[in-house]
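Data block below; observations after.
== chain A ==
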Amino acid sequence: MNTTVLRPVLAILVAVVVAVTAGCSSNGPTLTISDPHVKAMPAGEMSAAFATLANTTGDDIDIIGARSEAAETVELHEMVMDGPAMTMSAVEKIVVPAGGTIVLEPGGLHIMLIGLSADLEPGDDIEITLVLSDGEEISFTAVVRDMPNAQESYHS
Partner candidate 1 sequence: MSGMLRRTGRLLAIVVIGLGLVPGALAQAHVEAVHTSSPAQHEVVTEVSEITIEFVDGIDTAAATFTLRSANGVDHPLAEPEFSQDETTVTLTPTGLEADGLPEGRYRAGYQVNFGDGHVSQGVIEFEVSRDGESKAEPWPADDPAPGRHDPERTDVSGQLPWLIGIGAVVVLAFAVVLVIQRKRAASK
Partner candidate 2 sequence: MTESRSGSARVGRRGLLGVGIGLGGLAAGIGGTVAVDRVRTPDAPAALVDFHGRHQAGVETPIQAHARYLAHDLREGVDADAARRMLRLVTDDAARLCRAEPAITDQEPQLALTPCRLTVTVGFGPGWFSALGLTQKQPIGFQDLPPYEIDRLEERWSGGDLLLQICGDDPLVVAHAARHLSKTVRRFTTPRWVQQGFSTPMFGPDSPTPRNLMGQVDGTVNPSPGSDDFAEVVWAGSEAGWFAGGTMLVLRRIAMTMDTWDELDPHAQELAIGRTIATGAPLSGGGEHDEPDLTATDSSGLPLIPQFSHIARAASTGRGDRFLRRSYNYDEGITDGVVDQGLLFAAYQADLTRQYLPVQTRLAEQDLLNEWTVPIGSAVFAIPPGCAPDGQLGEGLL
């Protein structure tokens, strides 16, 4: 069997595994995480993670926290206009509305990584776990990217 035949088969197997391990909610997929990425920064500094979150269920999903081995502290943040200036503040939760999508992006909602334990080099991966209000945890792998525009960490 050559690899070109093997790959789709593998992919289907993986899909099944993902669906099964998604498991806490027996209804199957709940939150889709696309294009997760995190800003490249040196150890000890701050960074931010971004992604597109899609809620495929009929109920709102509340993300109440996050953690990662890549940083001492992980917080949910958003950038807001405070008079003429953009400032960053922690938020208690991020709500992904039923059937809706939110984008974590520079200048908006994001996951703040404070006190990086190692250099985040472009092309590396870090794992981040989201904690939902019902206790479910969703882990995903974010790719480290150079992000000239994601200056969140400098404004804290």
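Throughout what follows, contacts are C-beta pairs under 8 Å (C-beta built on N, C-alpha and C of every residue); 3 or more make two chains touch, one makes a residue touch a chain; residues count from 1.
For anyone wondering why these and not others, all candidates are chains of the complex that A comes from, given by their letters.
Predicted model, so just to flag it, every value in this text is computed and none were measured.
Student: Sort out for me which candidate, 1 or 2, comes into contact with chain A in this complex.
Tutor: 2
Student: If you look only at chain A, which of its residues touch candidate 2 in the complex?
Tutor: Interface residues on chain A, with respect to candidate 2: 3-4, 7-8, 10-12, 14-15, 17-19, 21-22, 28-37, 40, 52, 54, 56, 101, 103, 121-125, 127, 129, 137-143, 145-149.
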